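Heads up, one of the protein chains got dropped from this complex, but the rest are sitting where they should.
Read from first to last, the chains carry the letters A and B; within each, the first residue is number 1.
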Amino acid sequence: MSSLTGSPASAGVSRRSVLKGATALGTAALVTPWGTPVRAQPKRGGTLRVGMAHGSTTDAMDPGSWEADFMIFQAHTRNNYLTEIAADGSLVPELAESWEASPDAKVWTFKIREGVDYHSGHRLVAEDVIASIDHHRGDDSTSAAKPIVADVVDMKADGMNVIVTLANGNADFPFVLSDYHLPILPAKDGMIDPETRDGCGPFRIVDLEFGVGARYERHDGYWKSGLPYIDAIEQFVIHDDAARQNALISGEVNYIDTVDLNTVSLLGRAAGIEILSVTGTQHYGLPMDTRAAPFDNVHVRLALKYAINRQQLVDTILNGYGSLGNDHPIGPGARFFNTDLPQKELDPDMSKFHLKQAGLDSLSVDIHLADAAFAGAIDAGVLFSESAASAGINLNVVREPNDGYWSNVWMQKPFVGTYWGGRPTEDWMFATAYAEGVPWNETYWSHDRFNELLISARSELDENLRREMYFEMQQIVSDEGGIIIPMFAAYVGAYSDALVKPDQVASNWRNDGHRIGERWWFA
Amino acid sequence: MGLFTGLFWLAVAIILGLAAGWIFRVAVVAASPRPIARELRTAPLTASFGMLVILIYIVVAVFAPLVAPFPETEVVGTEYQPWDDVHVLGTDNLGRDMLSRLIYAARNTVGIAFITTALAFILGVMTGLLAASVGGWVDQVLSRAVDVLMAIPALIFALLLLTIVGTSIVNMILVIALIDSTRVFRLARAVAMNIVVMDYVEAARLRGEGLLRLNIREILPNAMAPLVAEFGLRFCFVFLMISALSFLGLGIQPPTADWGSMVKDNATLISFGDITPLLPAGAIALLTVCVNFVVDWQLHRASGLKE
Partner (left out) sequence: MSHIANMILKRIALGILTLFVVSLIIFLATELLPGNFAQEILGQSATPETVAALKRQLGLDQPMHVRYAGWLTDVLRGDFGESLANGMAVSDLIGRRLGNTLYLALYAAAIAVPLSLALGILAALLRNSFFDRFANASALTSISFPEFFVAYILIFLLAGAGGAFPSMANFRGDPSFGEYLYRAFLPALTLTLVVTAHMMRMTRAAIINLLASPYIEMAQLKGMNPMRVIVKHALPNALAPIINVIALNLAYLITGVVVVEVVFVYPGLGQLMVDSVAARDMPVVQGVALVFAAAYVFLNLAADVLATLSNPRLVHGR
């Protein structure tokens, strides 16, 4: 068996290159504009058959509703975005050729690429960009991306330039535009048709049945010259772990996006099968409601944080395909990852000490889990309850149905499980789930110093000062926050060795940032 | 070659099983009081083997804490350890002792299946006999209600109900028993319909026997045979239902061990030729076969077919 582990380039992008997108191109001489390193000319041709674990008959075309990997994969196969996160984790231009910000990072000007054609033959114009983003804004928006574009107060077109005005300065705004909900679609009368199957990405949809599969063929007029290498893609929804692995072994598909970690080593031993493992920002967590007793006491939270055996979880639940978490959501590959923070470990004495600090002799709590929270969540809970017993904590695992988990258990019960795909920037991650009062603050946590730092770091220009602030924020979340984050989970897939992967595989999402269709080729 | 080896071992297993059944029958016949011994002597070897296995399951289930080498939920090793002297059947996906979990699962699974089936039968037989013996609008209402419930696929109905009420063991028993009882109702009513028109029931009615007495004294004993046969099958459907529910993400609360969920948890291993998931599946299958061997014997006795 062979496997590889990639992580986002630790350097990432400097703030200045984000502020002024065009310079990113200038400094990266060996990288083509779309981030593929230049090397021996890959071959063209072949049909990529992909087996995917997530996809439902209730999926829909509307970009605001995309949630399952099936649609996110389709999004990157069919569409282009204004900006793209390259395989090395840096931000590169896609449909926006370059961008520039006002000094307070409130007004952004994006120069839209000329000569880009949709599958339907329409030509990309600036109005398309405005309509595509507008679709997610406004009171009637039902889009999942509504919160991330909430700060946009005005957009206007000026030839092929789009000028966006924000309510508050945000130096990371170009990162936001790479979000998978925000594909650029053709506009008519200032509106996009959310049901359209058109797009300007590398492949066009030939056939699609939600919850079953789809077929795509190469978009001959694709603007990235020479791409894609592959002629066609067939996408299948295969929910069952064993069925997905069997399909790969028997050659009915040549790539599967999710591998059952219990049997990954057996699969890797099969002839002609390679395991693809990428650790990035995806992490699993156990959030506690910091308003509810006994979790409102920071010592109780610390007692629990010291009562979990992280290494055991990584070894057992992830089968080693992941890394230790330290109760904050910033991964080791991130720009401002706090390297000084001591790693928390299972320490029953420490745990008992904090229980005593909280004025308790023993603790008995329920944790509500379902495998919908993350694969292996229930098993993780069982292991946690075994290790917690050594600290005198009685942790009772309540199995909740997968069905309805996110509406009835998560953020409803006081102690649950969660997963985060992660966000490309520290600010985005913290602002999404840790800032006071935001809808996804799953621990209902509020910390004055943290909130203060979050605002000032967002508009801080000095790299070192910014690093100091993010370091402190990670330490605060780790010691005082309401979530236990025991592990960062790798995205583990597998592919037939008929496929060739590029030297660097993106870690922001599964499937090479869901861009496997334009980044991979057949040997 | 593999096929022949397999067949050979299968033959050896069958012979050993029957031999064990024979020894067991001899032993029990010797140990029992005379009237019971006479009945037992008529048991075919398959039924003797069945009774032996059921007895072993009961002993294991009752004395699980004494029999099992390790506790039910404790993590005692690394995950998926191979079979060795300490962990006779290796360890599971979390590093818990497989043999111990199988033993505790006997207690949990057989207990749950028995209670569920018993409840389903009490409910189904009572209503079924009532419908048949009273007839009229009572029969109409009950039958139509059961028709409606049966028109909803069992697994999906169970999924709906368990999502509404939550998946505690008690809820699971009640929901599966409710759904199962509709099938029992149909059978009980059909069988009883043929009995209520018999002369001796008419006679009992004319004697002025009450409804309850009529049902218990006259109808139920004569409807027993097909009901017992159905019990044997229904019993194993409970395991299957739990297993299927666990496949769809609703199962027994962890860390409780049960065979249905254990098959599901380890099932992917079979794709690589690892036989671990065959152990719990085999435990279910063996019990099902044995229960039905005994049931078949009883049925044969009841049918009055002398050969």
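Definition applied: a residue touches a chain if its C-beta (ideal position, glycine included) is under 8 Å from a C-beta of that chain, and two chains touch if they have at least 3 such contacts.
Just so it is clear, the model here is predicted, and its values are computed rather than measured.
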item	value
Chain not shown: contacting residue from A:S98, A:N246 or A:Q357	A:N246
Among A:D139, A:D189, A:D220 or A:D349, residue touching the chain not depicted	A:D139
Interface with the undisplayed chain - residues on chain B	44, 46, 144, 147-148, 150-156, 159-161, 163-164, 226, 229, 233, 236, 239-240, 243-244, 247-248, 260, 263-264, 267-268, 270-271, 273, 277, 281, 284-285, 287-289, 292-293, 296, 299-300, 303-305, 307
Chain not shown, touching residues in chain A	56-62, 65, 67, 139-144, 146-147, 195, 207, 209-213, 215, 234, 236-240, 242-243, 246-247, 249-253, 270-271, 402-404, 406-408, 410, 418, 439-440
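Here is the rule we go by: only the chains that are shown with their structure count from here on.
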item	value
Residues of chain A defined as touching chain B within the complex	241-242, 245-246, 249, 260, 262-263, 266-267, 315-316, 319, 370-372, 378-379, 381-383, 385-386, 397-404
Interface residues, chain B side, partner chain A - complex	73-75, 78-80, 93-95, 159, 162-163, 166-167, 249-255, 267-272, 274
